[in-house]
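Got a structure here, written out as structure tokens. Questions coming.
A protein chain is absent from this complex, but the other protein chains hold their places.
Moving on to subunit A:
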Amino acid sequence: AALKGGLRFQVSAALKEGRVTATELCQSCLSLIRSTKFLNAYITVAEETALKQAEESEKRYQRGQPLGVLDGIPIAVKDNFNTAGIETTCASNMLKGYISPYNATVVQKLLDQGAVLLGKTNLDEFAMGSGSTDGVFGPVRNPWSYSRQYKEKSVPKSCSEDEESNWVITGGSSGGSAAAVSSFTCFAALGSDTGGSTRNPAAHCGVVGLKPTYGLISRHGLIPLVNSMDVPGILTRCVDDAAVVLGSLAGHDPKDSTTIQDNFKPFELPNLTDVSKLSIGIPKEYHAPGLSSEILAFWSKAADLFKNAGAKVIEVSLPHTRYSIVCYHVLCTAEVASNMARFDGLEYGHRSDMNKSTESMYAATRREGFNDVVRGRILSGNYFLLKQNYENYFIKAQKVRRLIANDFVKVFGSGVDILLTPTTLSDAVPYMEFIKEDNRTRSAQDDILTQAANMAGLPAINVPTGLSERGLPIGLQFIGRSFQEKQLLTVAKWFEKQVKFPVIELEVKRHDHGAFQHQKSASFS
């Protein structure tokens, strides 16, 4: 039966009660993936294995022994997570055809809970970018480009112009995962977040994007961009679902020495009604140059929302925010140069035919395997790591990073519980406009509001807030204290309830409308 927008039904409950089977669920998602192929959200669809997993799940439900809330739930995973037996490409020629022999810890955990892995989602090559436009499999299209909400607001430039050229980007680098969740092809997806790569596309695609505290979730098996900043990200359609996924993923992993040892207890989010004890900080530096007046308005309204509900809302300062872009640039490129050194064609991945010498083979392999963005960052990174530059760039950047992190310590230490900021500078731009500037310029612009949380290792979440004038999603970001995900998500959930973000009215010119409508506003918890 078709469901109206705004109504949620609980898929897990439906599975338990037998109203829908895991196989049916899996098949509808697979079919929808086929119908929405033009979004280019998936690089690999693992149809056979997914159906098998669904079958197994179904048997468990029949025995009355589901593994948990996630049993039978279709999920998607960004293609920079290792998945045994399923290609892992990082959207790069370097790893085209690479089949990893092991599962990333987070993937294994999801599978152990009975989740159904539908496939691997598209991204910017090696997660470098803020548009999901720079991977070898082409750009990801924002599902909202095909929404009634967007179409009715966009003025066609000319009759001859195909609506196809008007499509907007998803943001990045986890654009595929965000698009997959946004278009209902899965119930949750894994992304990664190094400078905003989960929150940014979440904002542009109107979904919840959670960046957990660094050290809470294992990075073992996540192909690294910046080891000291990367975290696995969680994309879902509502905050409750994000909490469920977090609960199944968090905790110490002996295979990842940067995960904390403390025991993690999964939590259920309370339904907060009284926000009067809450102190919300509004960092003034996040009124960044280039922030659209629309977003500013949403941000203001959100602050008022909290104030009117009785919360304490105060302006705070994070004075070193403006240095975060250059700081990030130095540290990110340095780690990239180091992390990419392993791609030499010798043990795995692309190997050039050039074989005059080891050196020439390495050089050709790396030139052929990496795109301009990756190569550019490697060159920059190596420059900063040169002995004569190390002190002035790398060490300096580490010090600035400490200052940025301390800004947050001071603010949270002064009694502020949560920070409220915009996630992006504007709503999603059309692809044709986005590509007018290069990746580096775009990343520098788009990361400004999200990067600092990665520098400081703090948890942060994008909550879809409303639609822009162009009918596209706008999200706001909450930043919390280290390892205080429960508080962060509780506040996010309260806010989500207040703003009642509209359901996307996706207009897909294909068959299978019935199945599609059925999924429309599904959350799984």
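The working rule: a residue touches a chain if its C-beta (ideal position, glycine included) is under 8 Å from a C-beta of that chain, and two chains touch if they have at least 3 such contacts; residues count from 1.
To be clear about the criterion, contacts and distances are computed from a predicted model.
The chain not displayed here is annotated in its UniProt record as "GATB amidotransferase", chosen from "MAGE domain-containing protein", "GATB amidotransferase", "Myb family transcription factor IPN2 isoform X10" or "AP complex subunit sigma".
Among the residues A:Ile73, A:Ala91, A:Ala104 or A:Val503, only A:Ala104 touches the chain that is left out of the figure. When the missing chain is restored to the complex, the residue among A:Gln27, A:Thr49, A:Asn93 or A:Thr258 that touches it is A:Thr258.
Checked against the full complex, the one of A:Lys59, A:Arg148, A:Arg322 or A:Arg342 touching the unshown chain is A:Arg342. For the chain missing from the display, the contacting residue among A:Tyr42, A:Tyr286, A:Tyr362 or A:Phe478 is A:Tyr362, taking the whole complex into account.
With the whole complex as reference, residues 81-82, 88, 90, 95, 100-102, 104, 219-224, 226-228, 254-258, 261, 334-335, 337-338, 340-344, 346-348, 358-359, 362, 382, 385-387, 390, 394 of subunit A touch the missing chain.
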